[in-house]
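A single protein chain has been omitted from the complex, and every remaining protein chain is retained in its original position.
All chains are identified by letter, namely A and B, in their written order; residue positions are counted from 1 within each chain.
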Amino acid sequence: MELVYGHPKSLKPIQTKYCPGCGHGVIHRLITEVIDEMGMQEKSIILNPVGCSIWASLYFDFDSVQVPHGRTPAGATAVKRMLPDHLVICYQGDGDLAAIGTAEAVHAANRGEKFTTIFVNNAIYGMTGGQMAPTTLVGQKATTAPYGRDPIENGMGYPIRVLEMLATLGGTKYLARGAVNNAVNVRKTKQYIRKAFEAQMRGEGSSMVEILSQCPTNWAMEPADSVGWVESAMIPFYALGEIKNELADVAGKEAGK
Amino acid sequence: MAAEKRLMKGNEAMGEAAVRAGCDAYFGYPITPQNELTAYMAKHMIDHKRVFIQAESEVSAINMVYGAAATGARSMTSSSSPGVSLKQEGISYACGADVPMVVINVARSGPGLGGISPAQGDYFQSTRGGGHGDYHHIVLAPKSVQEAADLTFEAFDLADEWRMPAMILADGMIGQMMEGVVLPEPKDPATRVAKPWAVGNKGKRAELNHVDSTQLVPENFEKALHARYARYDEIKRTVARWEEQHLEDADVILSAYGTSARVCLGAMQMARKLGLKVGLLRPITLWPFPEKRFGELAGKRFLVVEMSMGQMVEDVRLYTHGKSEVSFYGRCGGMIPTEEDVLAEIRRILKK
Partner (left out) sequence: MTEKTFMAGFGGQGVISMGQLWVYCGMKEDLEVTFFPFYGAEKRGGIARASVIVSTEEIASPLVTVPDSAVVMNMDSLPLCEANLKQGGTMLINSSLVKVDTKRTDARVIKVPCNEIAEKLGDVKFANMVMMGALSKATGAVKLDKLEAVLKSFFGPSKHKFIPMNLKAIEEGMKAVG
């Protein structure tokens, strides 16, 4: 009988500590499905950030390195340079990547470091309890933006579109944005992850998949409402799709791009 | 055949010693007065087909060192005082995750941007655990270009053996001056300490390896810290190292490290010619501090000389248990004490 569904080998069969409705669990699963399909479990290493996904090493069934907040791309740079035949995953949240670690993210991308960043953008600081993130939308409330993000009067700045910013850099070869708010987006996101991982193993340069993800707890929403908010509020600002695809593998490019 | 003696700058000698120790990866960021070291590594690491990255900041560089070391590689960075301040975050993580690495500080004057002249104001930062949390790491203080090379070479072994950062605390004088140096023979990689804890190349290994400083359960964390401090005790017993001269009959013992110790050596020689009974006790390891030796000498008169407002002097007072009269003579802001200055201080103390 054909097996049509199973738990990924690379993901430990335990319940996560993530909140109900959180996107991390789905994203973990997508990563591990692709790793299993590529047969890379023994040669995968994840760099855990500081943030909710600091727990990642509990769930991924492969080696990990935990680095200081924002320094994930610096750590990943060196791990990949030392172990070029390994699949190196730099897992970052929006605070880690686009606030405290902007310099590391930009320069690793610019050097064309051959690891893949999985950038989980939920427009909020999760672990510390709902503070404003660099990707928080204008008007979105946070504990440190109690009246909503206000770029002008209170000088809170504008949400950063990370991929569009990195797309100008010579070192980036594959930048795609997906979401995990519905089945269609989940499937597309998995394709992006696969392309990025395969590009990494071909040594093509810097690759990043940004994933719009729900944080119902800190958004103060029911999980069901949070997936709707991704659709209605986030996706209009953070366009889904391949933002940059300069991969040598032309056949793998998204149709129409 | 005896190895050839070469005339080298301290910065270059430390670089070559690192290459010979088998440094697999170097990550740096420009800062005076250690720039020759980064440039040396750029040339020689690339020539040896090893990893060299000029990072975007000292913060990034130390975390690259951490990442490379996590894979079991011999990994190193170098900087000078303000840059080493930036690296303290990464050093704290490395100490928390038991990651070996070599960090060279060619120290300059501070605080703040300060100046680019030699100074010893980083003693506290180096020996007290300069970042957050409960930790120490090995600190070695060379007095010459030869010793800078030898200690750098050895630092890789010490770091690996004890699973912690080993820091070379040099200063702008050691980095910039040229002396004759006989370099150690390249280390045979087969003699390296095994690192079964390193990530990658899992193969048939049953357990996963996580290089991680996270400890969110207080009960477990306390146990882990106690275990680490038991290791620190072992290091104190076995690694502490110092040089001593003429202590037997000394009426006053000069104590200094690095460049200041060279000055003290000259002052001691001048004093002995005048018939003054002066000795010299030079810590080579600043952590572990040679506390036992100082304890044995408790009661003797000490004069501590530093290129700072007085930092190591606190350890001399601490480990002579209040039984010694401990004086201090310091120059700071990039000034270097002279042999004549120290001799005058000796005469003042001995009233001769």
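Annotations for the structure displayed:
Here, a contact is a pair of C-beta atoms (placed from the backbone, for glycine too) under 8 Å apart; a residue touches a chain by one contact, two chains touch by 3 or more.
None of these values were measured; they are calculated from a predicted model.
Considering the entire complex, the omitted chain makes contact with B.
Of B:Q125, B:N209 or B:T259, it is B:T259 that touches the chain left out of the display.
When the whole complex is considered, the residue among B:T38, B:Q176, B:S255 or B:T285 that touches the unshown chain is B:Q176.
One of B:D47, B:E222 or B:E340 touches the chain omitted from the figure, and that residue is B:E340. Interface residues of chain B facing the missing partner chain: 5, 7, 173, 176-180, 259, 262-263, 265-267, 269, 336, 338-340.
The definition used in the following text is that only the chains that are shown with their structure count from here on.
Those residues of chain A that touch chain B in the shared complex are 42-43, 45, 47-48, 54, 57, 61-68, 71, 74-79, 81-83, 86, 103-104, 106-107, 111.
On the chain B side of its complex with chain A, the touching residues are 24-25, 27, 51, 53, 55-57, 59-61, 63-68, 70-71, 73, 75, 89-90, 93, 97, 199-203, 208-214.
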